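The complex appears here minus one protein chain, its other protein chains still in place.
Right, chain A next:
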Amino acid sequence: MVNIAQRMTRLKELLRLKVGGGAAILPPEVTRLHMDFVMTYDDGHKGPRNFWRNDLRRLKFYNPAIPMTVSRTENPDDPALMTIHFASASAAASIPPPVSTTPATPSSPASTGRTEVFNIKSRKRYEILEQLMTLTNAKKIEPTEQELNEIRELGAKREQSAKDSTLSQKVNARKKQEKRRMAIARGELTSAS
């Protein structure tokens, strides 16, 4: 298995699952989120993809009971849409967010409540998040001072490790060159090869 220190550093990075855009609690009437976009991300589908990879994870972390699905298609001309399913107001008041056991049935929650659909193509990650937050009235979770400190530490560590890695890259390149020169001098290698 991988060295324990390395693994624990990775786990510390999981803090990013708690702090950042999308760290918010959705109101109980939101029953489901669904995203449609295209696999290749060059034609305005990069924002949706980034949203899925970053903010949607945080949303799911804080709202584990709400199903969030993503369907990605192959055809680059397909639209990119975000669908929010709401339960009807009376239903939301009486029952806590329902846990549907059957995935990939977008029609079933839609039939009971209303849905909001908006375009997310050619839009940045934070624009999508902003619209989602205003549409759902989600309650944002502010990071604590301790979490912010840890984030700062992580950033500093990352910078330091980038420096270290460039340094060791140089050293390794020099070592490799030296080895090669030795091999040429011994006649094991020709200088051309």
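Here is the rule we use: a residue touches a chain if its C-beta (ideal position, glycine included) is under 8 Å from a C-beta of that chain, and two chains touch if they have at least 3 such contacts; residues count from 1.
Here is the rule we go by: contacts and distances are computed from a predicted model.
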Task: Name under which UniProt lists the unshown chain, selected from "Exosome complex component RRP41-like", "50S ribosomal protein L1", "2Fe-2S ferredoxin-type domain-containing protein" or "Ubiquitin carboxyl-terminal hydrolase" - done: "50S ribosomal protein L1"
Open item on the list: I'm checking contacts with the chain that's been left out. Which of A:10, A:140, A:158 or A:174 qualifies?
Closed with: A:10
TODO: Just name the one of A:65, A:117, A:156 or A:173 that touches the chain not displayed here.
DONE: A:65
Open item on the list: Give me the chain A residues in contact with the hidden chain, please.
Closed with: 1, 3-5, 7-8, 10-11, 14, 17, 35, 52, 56-61, 64-70, 99-103, 178, 181-182, 185-186
